[in-house]
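Before any comments, here is the structure.
As you look at this complex, bear in mind that one protein chain is not there, while each of the others sits in place.
A and B label the chains in the order they appear, each numbered from 1.
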Amino acid sequence: MKSLTEHLWFEVPARRGFLNITPTVEALVLKSGVQEGLCLVNAMHITASVFIKDDEGGLHHDYDVWLEKLAPHKPTRHYHHNRTGEDNADAHLKRQIMGREVVIAITKARLDFGPWEQIFYGEFDGRRRKRVLVKIIGE
Amino acid sequence: MKSLTEHLWFEVPARRGFLNITPTVEALVLKSGVQEGLCLVNAMHITASVFIKDDEGGLHHDYDVWLEKLAPHKPTRHYHHNRTGEDNADAHLKRQIMGREVVIAITKARLDFGPWEQIFYGEFDGRRRKRVLVKIIGE
Partner (left out) sequence: MKSLTEHLWFEVPARRGFLNITPTVEALVLKSGVQEGLCLVNAMHITASVFIKDDEGGLHHDYDVWLEKLAPHKPTRHYHHNRTGEDNADAHLKRQIMGREVVIAITKARLDFGPWEQIFYGEFDGRRRKRVLVKIIGE
């Protein structure tokens, strides 16, 4: 069994943002030498997500509006978590909707994707350095 | 390490629908010859889901009503994504709630399931052919 572990660092300059990290993950699959296996990509912080969707700007906007409706940032005092001095309780809830991780099949040394699948890093409490873990196992 | 890769095709005749795909996945586990390992099942399209729940008709209805409440189809012009000519922005949001994928343990050559766990394909923008990926690795 082969394996590869890499930590990617991000610092999104705004509170929220989506980054397409597909090319980086694809390069790591090649580097791993794995032909058949699984690739786990997960946020290592609980106010960020890794998820799969289409790279289409209108959709980014729709997700952002929708998440703010389901889990509004304000009023920040509404959340008990924010009594710790943080103002990011909503970011924990938004991340739960978008998910912590994706697991992707590796087939013939490539990410085995449908036509529109792209991997995104979703930031909900930015302006700090955060990590994503890529773990590849297989043969 | 053994591995097996299969793509399943579906064409749901309505906009939305849930299909129980457990017997198909179970047959692929047997075919793989894997005794101990992991089975990934994921939608390859970003307006569809794979998830695990009870096969109970009332629950299907409750999910459908609930998803439409959280992410309504109309008014379609409300979503920026639909400016591309699509009317399926809500399907992307519904799929996010229901999830892209499941990872299931294989133990003694069987899906290691609780008493009510069944694998479902969830369609939120049907009337077109779509794929699900099954990837099995182990020994």
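Everything that follows uses one rule, which is that a contact is a pair of C-beta atoms (placed from the backbone, for glycine too) under 8 Å apart; a residue touches a chain by one contact, two chains touch by 3 or more.
Keep in mind the model is a prediction, meaning the values are calculated, not measured.
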| item | value |
| --- | --- |
| Residue, one of B:Phe18, B:Tyr63 or B:Phe124, that touches the chain absent here | B:Tyr63 |
| Residue numbers in chain A that touch the chain omitted from display | 1, 3, 5, 38, 40, 42-46, 70-71, 79-84, 89, 92-93, 96-97, 99-101, 103, 131, 133, 135, 137 |
| Chain B, residues in touch with the chain not shown (by the definition above) | 1, 36-38, 51-54, 56-59, 61-63, 66, 70, 97-99, 102-105, 107, 112-117, 137-139 |
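Just so it is clear, only the chains that are shown with their structure count from here on.
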| item | value |
| --- | --- |
| Length of the line joining the C-alpha centres of chain A and chain B, rounded to whole Å | 20 |
